[in-house]
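After the structure tokens below, expect a handful of questions from me.
A single protein chain has been omitted; all remaining protein chains appear in their positions.
Chain naming follows the written order as A, B and C, and within any one chain the residues start at number 1.
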Amino acid sequence: MDFGTFLWITLGAFLTLSTFSFLYKDNPFYKIAEHLVVGVSAGYWVVILWYNGLVPNLFQMLNDGDWYYLWLNSSRPWYLIPAILGVLMWTRFSQKYAWVSRWPLAVYIGMGTGVAIPLEMSNRVNKQLYATMVNINWESFWGDGFLDAAAGYSQIIIFVGAVAGLFYFFFSKAHTGVFGAVAKFGIWMLMIGFGASFGYTVMARISLFINRIQGLHGWGTAAFDVSNPNHSGWFLAFFWLLILGVAAYVVLELVKFIKHRAA
Amino acid sequence: MNIFDRIMTLDRRWVFLFLAIVCVVTYFIPFRIPVTVDDEVEVIYEFVDTLKPGQIVMVPLDYDPSTVAELHPMTYAIFEHCFRKQLKVIVTSLHPNGPGMAEQALLDVADSMKLDRTYNGVTYRGREVKTGFDYTFLGYKPYPALVILGMGQNFRLPFPTDYYGIPLDSLPMMQGVQNYDQVAGVINVSGTSGTDYWISYGQGRFGFPLALGLTGVMGADYYPYLNSGQVFGLMAGLYGAAQYEELADNAGPAIDGMRVQVYAHIVIIMFIIMGNVGYFISRREKNKKLKG
Amino acid sequence: MRRQIPLALVFIFGIFMIFQYFVPHESSEWIYEFFLKWAIIIGIFALALGIWSLIRVSVDRIKTKKLNWGYSLITLAGLFVMMFFGFTGEGLENPMFRNFFNHILIPIQATMFALLAFFIASAAYRAFRARNVMASLLLIAALIVMLRFNPYLGPLGPYTADASSWLLNVPNLAAKRAIIIGIGLGIVATALKVILGIERGYMGKG
Partner (left out) sequence: MKYKSLVILLFIFCAFTLSAAQEDAVPVDTVQLDSILPPAPVSNLTAQDNKNDHGHGITLQWELSPDDAAGQNTVLSYDVFRWVPFFMDTLQSIQDSLTGAEGTMAKQLRKQRDQAIAMIPQAHKSYPENGEWRKIGTAFSGQTAYEDVGVKERESPDYMADHTDYYYRVDAVTFDPAIRASSEIVGPVQSSGQLFNTGRIPVFVAVIVFGFLTIFFVARAKKGADLYVRPLAGIEAVDDAIGRATEMGKPILYVLGLGTADMIATIASFTILGRVAKRVAEYQTELIVPCYDPIVMTVAQETTKAAFLDAGRPDAFKEDTVYFVTQSQFAYVAAVNGTMLRELPATNIYMGKFFAESLLLAETGALAGSIQIAGTDEIAQLPFFIVACDYTLIGEELYAASAYLGREPILLGSLKAQDYAKAAVIILAIVGVVAAALEWTAFTGLFRVID
């Protein structure tokens, strides 16, 4: 690893620590990281969407036409339609003609809603309904072991829980009497399900933090890796510069905290 | 503002600080934590442990860099255990960008075998683990089903040479080894659908003992194969790898990872309980004040 | 003119896309793929509006010296420098473009993601209170699943393991199924209202 790469990794470590500082409070270091990532990511997406979005989907389709014929002589002239709709979006730059941008928006939203109706009806309603029509496992009704998800009683609980959950989502009927009781059982099932999936994701989130510890650990070992041929005093200099900077900030805040508590 | 109110309204930054300290400490200090072992992992360890030196185990690695974090610890633990028992290992990779990692794993474990080590009280003298003698790495060939079926007839059909281009017949370990009949068992470590081919075309057709090492997410879907007996053992995710490392008395990255996870979970559970205890007691006092 | 044509466009494209789903024939598939490209192209053209809004807000904040205006300079600098690197040299392979991506974007985004580990702890501490039956069920289910890997439970260990996988496979599945069906009907109802012009809120009819 040469010195240039080490500098880049140190910048990464600095930005990691300043983003973590958000846990303490909103401070200048976090503001730097925040505004930097907003600008750089916006720039990144402009470049990516240009090379991977606009060039393959539009320019390459019209590239065998000529601009003085307004690309009408290209082999796929119908690609001009989305280009025109795209340009119409730019009418929002002017106050007077901003309403014209509603046309491309209407096409965009119309397509989105049209696609959604049969797709969501099929995936979310038909397929789930067909999945509930399962033959209860009567043979091993009590299943084996402490709690068996494949047993008959579990399948009944799934069925009754799903139906009760649907009862909870009725809008035009008050949750009173028997209807209310079924709905209550439904929301209870929902809560148990949500609690279980909350507990299940904790492990994934902790491993994200472990990944960041490994990142900083890697940066630390790189600083002290004497066996690296182009290791130099500068590696340690920048390492200690950052560590002492953080330490100074922590001490400063501690002093302010104690002074505040004393007052 | 008695102690319970303070517990309930602790400033969340203490929670952050405490969790950060616990995670960093448990990450860097390698103390041992007990790992409860499930039978479906123990059965794989027992299978490898009871094999006699010279018997052949096949370890197909069907995963790519995206699932390395979860599956490499498993691969290292299995290789180390097999070499310790002086078993012969045949390794294939049915994933196009798998061979590089598989070869790296073999070389790393071969290096670690050079030193004398003691596991579960038994000392193993360091020895030279060499390709062609202790392990054969066959590399990658497309069409997993055909490769598995081909190896069922003869390894030389899909793999005339090993990964380094040496014909199988001139590898001492492969003398007289035709197909799965000479293989004691197969442990498939996979993060892809390659596992389904091993189950249906491998174990299904040739009946050799098959065990699986999978990612955490995939693990749950393959329990039915365990119950139906098509697969005799199943390890899932970092937790499965940690159990194998525990059994092999060879603490590695999986146990390190699990140590941080276990203590982080304990910290969070502790804060939940603390918050609720504070809540109930302060609510009881509020009711007493209202009634009083 | 301002409202009739957009609503008509929504209706025409909406109805076509509904029936296209049921026609597997090659011709409907060609049109469907072509329309998806429209969405991508319109989206990229709109990005210019987005970037313009970002620049205008930042410049406005700098000009009027609003609080924290200095940081908006960093945003603009980051935006223009990244675009400069992206559109000069070897474009996406430009080393500085890659360095900015690997050593500025990735660390900050990965760290923001890692904050979740802390926020899960503080949310659990702050809000997981057994205030009523629903909250207690939520709490108990989460605790059981979080104890899944805990080695210090001794004899209780296998029971929590079975209970947690049962919770994840039975109540969780029932809850998901109820919500998915509900969402499916909700989505289709809302989409129908938009296409039939019943729901015009998104066009700004208050």
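Keep in mind that, in the parts below, a residue touches a chain if its C-beta (ideal position, glycine included) is under 8 Å from a C-beta of that chain, and two chains touch if they have at least 3 such contacts.
Everything numeric here is computed off the predicted structure, so don't read it as measured data.
Here is the thing to keep in mind: the chain we left out touches A, B, C in the whole complex. From the set A:8, A:30 or A:51, the residue in touch with the chain omitted from the display is A:30, counting the whole complex. The residue from C:12, C:51, C:140 or C:153 that touches the chain not shown here is C:51. Contact with the undisplayed chain is limited, among B:50, B:66, B:104 or B:153, to B:153.
Chain B meets the missing chain through residues 12, 143, 145-146, 149-150, 153-154, 156-157, 167, 169-170, 175, 178, 201, 205.
Mapped onto chain A, contacts with the missing chain fall at residues 19, 22, 25-26, 30-31, 33-35, 37-38, 40-42, 44-45, 64, 75, 89, 92, 98, 101-102, 105, 108-109, 111-113, 115-118, 120-122, 125-127, 129-130, 132-136, 138, 159, 162-163, 166-167, 169-175, 190-191, 194-195, 197-198, 201.
Counting over the whole complex, chain C has residues 18, 21-26, 29-30, 39, 42-43, 46-51, 53-54, 56-57, 60, 67-68, 105, 108-109, 112-113, 115-116, 119-120, 122-124, 126-128, 138, 176, 179-183, 185-194, 196, 198-199, 201-206 touching the chain that is not drawn.
As a convention for this text, only the chains that are shown with their structure count from here on.
Taken as a contact graph, with one node per protein chain and an edge wherever two chains touch, the assembly is complete, since every chain touches every other chain. Pairs A-B and B-C differ in how many C-beta pairs touch across them, and the larger number is found at B-C.
If you average the Cα atoms of chain A and of chain B, the two centres end up 29 Å apart.
The distance from the centre of chain B to the centre of chain C, with each centre set as the mean of the Cα atoms, comes to 33 Å.
Multi-chain contact residues of chain C, defined as those touching 2 or more other chains: 117-118, 120, 139, 142-143, 146, 149, 158, 165, 169.
Annotation for chain A: residues touching 2 or more other chains are 23, 202-203, 206, 209. Residues of chain A that touch chain C in their complex: 8-9, 11-13, 15-16, 19-20, 22-23, 31-51, 53-54, 57-58, 78-79, 81-83, 85-87, 89-90, 92-93, 99, 102-121, 123-125, 128-129, 131-132, 145-149, 154, 157-166, 168-169, 186-203, 205-206, 208-209, 211-212, 215. The residues of chain B lying in touch with chain A in their complex are 13, 16, 23-24, 27, 238, 257, 260-261, 264-265, 268. Looking at the complex, you find that chain A touches chain B at residues 23-24, 202-203, 206-207, 209-210, 213.
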